[in-house]
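The complex is shown incomplete by one protein chain, all other protein chains being positioned as in the whole.
Right, subunit A next:
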Amino acid sequence: MFADTPMPTPYDSALQSLFNQLPDIHSAVLARSDGFEIAQATRGTVAAARLAALASSMLALGTAALRELGLGSSGSVLIEGQRGKLLLLDVPVDGQPLVLAVVGSDSVITGSLLWVARDCVRQIVETTPNQGITS
C-alpha cells in the first residue's frame, strides 16, 4: 500500500491509521507547504507529486481568502466532485508547515472524512519534532 521506504515513518503510521478508520478513503498524501510530497498512502494509484503541488497551492489560496476576510490564517479546503471528494488540511508543524490531502469516494460522509483527517493531523503534529524554524 505504501511507497517503497526502508522503514515506516510516523507519517506512514498516521496515514495508515487514517485508512484503517475509513474504507471510503482512496488516497492520502502528506506534503510540505511548498508542494513537495513526503508521504503517501493509496488503495490504487495516485499521482502523489502532482497532488502534493495542487494541495499546496489550493490550501495557500484558501488561507489567503481567510486572511482577506479576517477569518484566521489556518484552515481546510473541501472540494466535492461527482465521483469523490478532496479534503486539504493545514498541518501546523513548527518550522515546516505541512499539508494533508485526502481523497475520498463519492460515498464518503463529509463529517467522517473531516473527523478522521483531523485526527490524522493531530497524530502528525504530535509525532513531528520541532524543526527549530518559524515560518
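The definition used in the following text is that a contact is a pair of C-beta atoms (placed from the backbone, for glycine too) under 8 Å apart; a residue touches a chain by one contact, two chains touch by 3 or more; residues count from 1.
Keep in mind that, in the parts below, contacts and distances are computed from a predicted model.
*Asks:* Can you pick, from "NADH-quinone oxidoreductase subunit N", "Branched-chain amino acid ABC transporter permease", "GTP-binding protein" or "Sarcosine oxidase subunit gamma", the UniProt name of the chain not shown?
*Replies:* "GTP-binding protein"
*Asks:* May I ask you to list the residues on subunit A that touch the chain which is not drawn?
*Replies:* 32-36, 49-50, 53-54, 56-58, 60-61, 63-64, 68, 95-97, 133, 135
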